[in-house]
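One chain of protein is taken out of this complex; the other chains stay put.
As written, the chains take the letters A, B and C, and residue 1 is the first residue of each chain.
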Amino acid sequence: MIVILKRDPNPEQLSNLEQWLMLQGIEIHRSEGSSSLILGLVGDTSGVDMDLIRALDIVEDVKRIQEPYKNANRKFHPDDTVIDVGGVKIGGGNFQVIAGPCSVESPEQICGIAKSVKESGATLLRGGAFKPRTSPYAFQGLKAHGLELLLEAKKETGLPIVTEIMDLSQLDLFGDVDVIQVGARNMQNFELLRQLGHSDKPILLKRGLANTLQELLMSAEYIMAGGNSKVILCERGIRTFETATRNTLDISAVPMLRRMTHLPVIIDPSHATGICKLVKPMSLAAAVSGADGLIIEVHNDPAHALCDGPQSLTPDAFGDVMDAVRNVLPFACREI
Amino acid sequence: MIVILKRDPNPEQLSNLEQWLMLQGIEIHRSEGSSSLILGLVGDTSGVDMDLIRALDIVEDVKRIQEPYKNANRKFHPDDTVIDVGGVKIGGGNFQVIAGPCSVESPEQICGIAKSVKESGATLLRGGAFKPRTSPYAFQGLKAHGLELLLEAKKETGLPIVTEIMDLSQLDLFGDVDVIQVGARNMQNFELLRQLGHSDKPILLKRGLANTLQELLMSAEYIMAGGNSKVILCERGIRTFETATRNTLDISAVPMLRRMTHLPVIIDPSHATGICKLVKPMSLAAAVSGADGLIIEVHNDPAHALCDGPQSLTPDAFGDVMDAVRNVLPFACREI
Amino acid sequence: MIVILKRDPNPEQLSNLEQWLMLQGIEIHRSEGSSSLILGLVGDTSGVDMDLIRALDIVEDVKRIQEPYKNANRKFHPDDTVIDVGGVKIGGGNFQVIAGPCSVESPEQICGIAKSVKESGATLLRGGAFKPRTSPYAFQGLKAHGLELLLEAKKETGLPIVTEIMDLSQLDLFGDVDVIQVGARNMQNFELLRQLGHSDKPILLKRGLANTLQELLMSAEYIMAGGNSKVILCERGIRTFETATRNTLDISAVPMLRRMTHLPVIIDPSHATGICKLVKPMSLAAAVSGADGLIIEVHNDPAHALCDGPQSLTPDAFGDVMDAVRNVLPFACREI
Partner (left out) sequence: MIVILKRDPNPEQLSNLEQWLMLQGIEIHRSEGSSSLILGLVGDTSGVDMDLIRALDIVEDVKRIQEPYKNANRKFHPDDTVIDVGGVKIGGGNFQVIAGPCSVESPEQICGIAKSVKESGATLLRGGAFKPRTSPYAFQGLKAHGLELLLEAKKETGLPIVTEIMDLSQLDLFGDVDVIQVGARNMQNFELLRQLGHSDKPILLKRGLANTLQELLMSAEYIMAGGNSKVILCERGIRTFETATRNTLDISAVPMLRRMTHLPVIIDPSHATGICKLVKPMSLAAAVSGADGLIIEVHNDPAHALCDGPQSLTPDAFGDVMDAVRNVLPFACREI
């Protein structure tokens, strides 16, 4: 970290600042420039509050050289992390597709979809039991019963399951879940992240709607700081001014994250766009740009055309996406 | 809610849609336009999923006429809600200022600030015990001990206290807190909101960094749906492309929210701008535009210039802000 | 267009509204709903000001059914537009790559790059003669002399040239240019668009940093309304809160635009990301998601490593991108 001081800083304030930094175990190297004094901070600056320093009267600006995430940082862990989910490997060149319905609704529904997506090539099953809904009056999921149905589908198909936790109080119910998903709205629910750091389960961490890549990695760092290094990052669209799509898929997040971190990165084209016809081109884009996998909404209810959510594919359409993805995967950009 | 159908909709799909809506207790009025059929949905449509309907092949578009929030809606509750916090009234023309430090640090610090801000005219005391921090390595607050110190300051000054809850598991510790704050990052932590709906304490609900005013009201609705109607809304800046300020204060949210809802609306100029020199002009702007109050960070530590966060005022500067606000309050725009 | 009226509208105001609409040649169909009256407007509503109607006291909301763009609308022109640039075809399945330096600097530079990118497979040459620069003190391009150098490079290589116009006053100099580029900052320079509508040259229209896809098409409509239907659309990144990349590439704009319009759509991965290492994965993403081409910055100055702008590729790196793109093109998603 570099602290650029204003011209002729007040000596007492400067001394206060230096003492305060040294109390935090930071070593200070002064560099006299032509017109400004620069302090180079050496040591573990990840706990130093930049905003606080920047606010001081004597400080012109502060610049972090070292990223504030350590465990998640590729600089210190150059090799791709490979996460094993019941034998299914994600990362390090292993591309996996997680598929399933938005909400678990019935045994027939979830088992039917599970079989169908497995046949098309999906290797993990997703399904919502606890559903975050903007309105308190909307259907909130089958909750504990939904988890049971997911486990039933796992038993029938062998697919490991991925499902979302909404609150720490639900954690006990997740004992048999294979991957615990943290939704976009909970990306900075720090208590939840901290507790998941003590779990030994893989965590699928979705990027918040208005969170930067660095903030995403800081949230991963919360989990990793607790000892759980099995974090899968997921870009699922960010909030912008554009209204043609539900969110804006930040596809450049794939190669950027791959440079910043060794953790696997997957894309959720269903939520990112909110439009089922866009799932195929966005899945292809994710695959070639270096993503380690996809999470796709698939619905299977021929009797009720109604239940095809705007972003859900039919099993047939999903099969088509899988075929297309398989075609381009050999040409994916794996450079970092 | 109005459903605009595409030209010549498939009759079977149309019939499916109508049956599904009627199953939800919705009455349907067909209006034949020149070129398109329009369905007017009558009844409680707050639980109907617009996105799901919009995704149907036969649907051109869906338009909500009735806002999806009921308890928070001024249409149904034309009079301002006035919330009484230990005798201090917020809303309905009562303007209150909540002041105090970012973090509670010591008995001397919190009691010192409490006395000082009370003298300047603040009527509630704020202070963070549980601190949401982007980095797991940063100071996370004094937690339970911080709450004790806040209560001590309350005893000494009589000021009701406002402090942030970060997770449901902390709720038991909040028994003597006067106002429970839900931070911006938790605005859509629906489990937390739901449980706070069963509390009888006033809730200070902060707008998320990337959440619309309607989403803010939907989160208020979660609390109110549980029976707790004492919700204070707080605009604290939104995330935009501008980097000169930490966030962008959405000042028009004040009159907009006052039109949309009967709940009190306050402004947090400290977090919205992140720059202490902007607290005064933004406090004035809030006061004249119709806000019901302010929440301002004040720090009091002459020995450590360091501890003046970039957005915190000294007690003197806070007194100056209070004087200025008092001058303009008689001219505030109270129209809706 | 549908106008949804408030309950019990003032009859005189309603009559005023209807008369005003009929004066614009609009036919009105009234539909009585259960609780609200709806006006269906039939005829050419592309000139009707929605905002103005929405502001009326008696109006609840206004909804456009028909898109406000006509010439650019795929609904009325289902077949892909193919634009011929000196024998090079863009659109309708023809994928083209435009490559060249940010600024034209010297005959050796531009001719050297032109030959090199042609060898790698580029089919058009780009190069800036008039440069839009945020600072008045920065280099503004070689202007007229830059255009001459581009023409020289065209003569040597046969590559048609693409270069940016910044103001109408420069138009006379563009007589021998093959494709006139309108930059992001000029996307809503309506006088410029209108005059380019009277040109017979293909126009490369870049999306503004904060413009929606619909606004991009409305700007295309300005050109097309004048009689020039040779418009190539270019997505080059939008401005968001994310700072890891210079802008955020909106990759879903490719399939969305293909659904909305018949005009060719290309991607500029260089400006969208501002980082040369991201050009390859983003080029692949563009190719598979259905884009009709790419525009890529290439610089060739082995002696001055300095001149490799942050987003510019060396000729070798460009050749590598071209090889990769060629591999995935057969698998591109051409569905709409």
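Operating definition for what follows: contacts are C-beta pairs under 8 Å (C-beta built on N, C-alpha and C of every residue); 3 or more make two chains touch, one makes a residue touch a chain.
Computed from a predicted structure; not experimentally measured.
In the complete assembly, the contact with the undisplayed chain comes from B:K280, out of B:K206, B:R236 or B:K280. Among the residues C:Q96, C:N189, C:T245 or C:S289, only C:N189 touches the chain that is left out of the figure.
From the options C:E27, C:D49, C:E119 or C:D316, the residue with contact to the unseen chain in the full assembly is C:D49. Only one of C:D57, C:D172 or C:D200 touches the absent chain when the whole complex is considered: C:D57.
Seen across the whole complex, the unshown chain contacts subunit A at 2, 4, 27, 29, 31-36, 38, 40, 42, 60-61, 63, 65, 210, 239-241, 243.
Although one chain is hidden here, its contacts on subunit B can still be listed: residues 210, 212-214, 238, 240-245, 248-256, 259-260, 272-273, 275, 277-278, 280-282, 284-290, 324, 327-328, 331-333, 335. Interface with the hidden chain, as seen from subunit C, comprises residues 13, 16-17, 20, 46-47, 49, 51-52, 54-57, 68, 132-139, 166-170, 185-186, 188-194, 208-210, 215, 218, 221-222, 225, 239, 246, 274, 276, 304-311.
Heads up, the rule we're going with is that only the chains that are shown with their structure count from here on.
Spacing of subunit B relative to subunit C, judged by their CA centroids, is 39 angstrom. Taking the mean of the C-alpha atoms as each chain's centre, subunit A and subunit B sit 27 Å apart. With each centre defined as the average position of its C-alpha atoms, the distance from subunit A to subunit C rounds to 32 Å.
Contact of a single residue of subunit B with at least two other chains is seen at positions 210, 239.
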